[in-house]
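Only a single protein chain was left out; the remaining protein chains are all shown in position.
By written order: A, B and C. Residues from 1 in each chain.
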Amino acid sequence: MPKKFIEDFVILENKRQTSEFVILTLQHPTNLPKIYPGQFAEIKVEGSPNTFLRRPLSIHDVDYQNNTIKLLVQEVGEGTRRLAAMKPGESLNLIYPLGTYYSLPSSNKVLLVGGGCGVAPLLFLGRFLHENGIKPRFLIGAKSSAQLVELDEYRKLGEVFITTEDGSAGTKGFVIHHPIMKTYKPDFDWIYTCGPEAMMKVIAKYALKRNLNCEVSLENMMACGIGACLCCITPTIEGNKCTCTDGPVFNSKYLKW
Amino acid sequence: MPKKFIEDFVILENKRQTSEFVILTLQHPTNLPKIYPGQFAEIKVEGSPNTFLRRPLSIHDVDYQNNTIKLLVQEVGEGTRRLAAMKPGESLNLIYPLGTYYSLPSSNKVLLVGGGCGVAPLLFLGRFLHENGIKPRFLIGAKSSAQLVELDEYRKLGEVFITTEDGSAGTKGFVIHHPIMKTYKPDFDWIYTCGPEAMMKVIAKYALKRNLNCEVSLENMMACGIGACLCCITPTIEGNKCTCTDGPVFNSKYLKW
Amino acid sequence: MVDLSVNIGDLNLKNPVMTASGTFGYGVEYQDFIDINSLGGIIVKGTTGSPREGNPYPRMAETPQGMLNAVGLQNKGVDAFINEIWPKIRTFDTNIIVNVSGSTIEEYVETAEKLALVPDIVGIELNISCPNVKEGGMAFGTSCSSARQVTRAVRNVFPRHLMVKLSPNVTDIVEIAKEVEDAGADSISLVNTFLGMAIDAETRRPLLSTITGGLSGPCIKPIALRMVWQVADAVKVPVVGMGGISSASDAIEFLLAGASAIQVGTANFINPSISQEIVNGIADYLVRHNFNSVTELIGALELD
Partner (left out) sequence: MVDLSVNIGDLNLKNPVMTASGTFGYGVEYQDFIDINSLGGIIVKGTTGSPREGNPYPRMAETPQGMLNAVGLQNKGVDAFINEIWPKIRTFDTNIIVNVSGSTIEEYVETAEKLALVPDIVGIELNISCPNVKEGGMAFGTSCSSARQVTRAVRNVFPRHLMVKLSPNVTDIVEIAKEVEDAGADSISLVNTFLGMAIDAETRRPLLSTITGGLSGPCIKPIALRMVWQVADAVKVPVVGMGGISSASDAIEFLLAGASAIQVGTANFINPSISQEIVNGIADYLVRHNFNSVTELIGALELD
């Protein structure tokens, strides 16, 4: 296991994307350790009396040159609301990098499927694949166009397909309804997905049926994030596994889905 | 009983006085109710996870023209540290005005004796007396000159005497050792005091012995501040009384001191 | 309009929100902040046979999301309550319930008898669970036989609504609840405070004059909620839940767990308008979730 750290970062920038999403850029005073796409950090939310435990958030992007990382925060409760209100100069304590990561594909035809705040790890994954000579395609689902974030960033790395539930952008419907889902193998035989569990389950079933490799990233509730409390388990064919150390990225065929 | 309010104030200014003391100026959007010297507010400290109950603080000064009040905050624990770190523009919820107040003296020879953060209500009291044609004298005690706050403000209202424990300003020793304490009646026959309990007890004994009127302001621990919980009691010759509603200002002769 | 009214036995409440004994004075203390008549009921401060001075100062210590108190039933006694206080509060248009405390069964009975003679006092809450007095108090609430005895003795002399308030400092609260129901309680309220302690590490002294005191506030909510759920499941009389309720959502959790009404305690100290805000918040919830009546929430916890 690579080493984990507890360290203070300083907020460099807080960029609001939509009414629900912000992107925080955090800087570390010295060199960052190696971080892999799909890994996450456990974040201490200060000044939020009802946020007792740390909050797990994916590493959204990493810049080793400037020692910065980005977090994509969706405001859903007191903790994420407080994070989304943080100002440049404030400091944030992270335990990181945590958990497993998406594996390098043996194919170069890959599809990255994200929904909601589940897009968070996919930018970093896309960049990582790109750097490794693989051109990712992105399929991003949202309720409506107003929830779509950072499309231009993805487009720098590969082709981007969109679905929205209300049809306000891209194909109307859920990600599974997008035409590209019909053209697996020629177009892709490796799927990475992160998003609402219901979405990931559909994708996992789809992949299983077609014998495509599929890695999913779970967002189970966590207390410790480092494999000590056994609160975050998910049932697998090898018994209960910790989402924080055996995951969050699992090959979907191991999950009891 | 005059009406009490729960209202949000906005911080206009946070002026650091010493390493321990700041003065906060808070503005109310509309006209302030009548507030009397010695009264206090119960303040909700936001963003301080370990500060569960409100914190009682004296009204340090009132400006009806600008609808502002001032608070003199001494940093002693998490709650007061958070208050002392508040920035202009932030808002603060107050229950106020609470408790009894110093009475208008029947004499015009009055001495106001304060120690530590106990000076807080005395500026407002001094101004109130001054406006009522009485020239107050102040006797202010501190550990050292570095703890003395706002002397110029007091000097606008009346003569100021100082004692410090280390002799770094004024007379060396405690307030009770100041030469003026020898010249009661000619110089004063009415004493108002606020500060550490030990100091107030000495002053109260002194006054009792010489038959001087003496009003003290207690700083008992409070949960509600409005007479509902019965946590803040002080024993009096008429039984246990609530410091928050029967006090904080008591005529010292009623206290079982 | 959604219907907020609930019945606790023969008591009709405008809404399920009451205020807890010892945290709301006699109601008058909160008049500047809310309309007392908008509440389902208020439970006044613990009343004893004779006047009591309570425990020495300090009586209070702050704890993580809670507080300890050691007030010790300071009150002017039942006679002063009836003659001086009651006339000032009886005109409130809400259910005013008198919390009755004591050190001996005789004291409980004597107090209840006197209150029974005041016909417009609709009910009493029998406090067999106060941890802050040397004798009696909590002791009655932590054994089945004494809980039964004191309830039955008071039942015999008090003909109107008898709510019995349980102590959480027990191994099996269901056992006690059943005894109390059996002995004639019209309703059961829970929980009173948990026996706790606080020390100042710097001075190496206890923070309370009595060393131990009663813990209340959000910190106890998970335990209180569990107890309410267990008791509501086991008894037939209505249950009134409390322990850390500080928001409409907290209140709804207790209703879902089976409480027919709730009491707001320590939260009143932090926000004196909270009880009324909770009434409004429950109404909003009902609208938002398409319920017609708050009674639809009672015991409506969904299990698989």
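Basically, contacts are C-beta pairs under 8 Å (C-beta built on N, C-alpha and C of every residue); 3 or more make two chains touch, one makes a residue touch a chain.
For clarity, every value in this text was computed on a predicted model and none was experimentally measured.
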| item | value |
| --- | --- |
| Displayed chains contacted by the hidden chain, counting the whole assembly | A, C |
| Residue in contact with the excluded chain [from C:T48, C:T142, C:N192 or C:S260] | C:T142 |
| Absent-chain contact - pick from C:K45, C:K114, C:K178 or C:K221 | C:K221 |
| Residue among C:I43, C:I128, C:A153 or C:V170 that touches the chain left out of view | C:V170 |
| On subunit C, residues whose C-beta touches the chain left out of the figure | 63-66, 68, 142-143, 169-172, 194-199, 201-206, 211-212, 215, 217-223, 225-226, 229, 244, 249-250, 252-253, 256-257, 285, 300-303 |
| Where the unshown chain meets subunit A, residue by residue | 3-6, 44, 50-54, 95, 220-235, 239-240 |
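What we mean here is this: only the chains that are shown with their structure count from here on.
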| item | value |
| --- | --- |
| Chains touching both subunit B and subunit C | none |
| Between subunit A and subunit C, centroid-to-centroid distance (C-alpha), Å | 47 |
| Touching two or more other chains - residue numbers and ranges from subunit C | 65 |
| Residue numbers of subunit B (touch at least two other chains) | none |
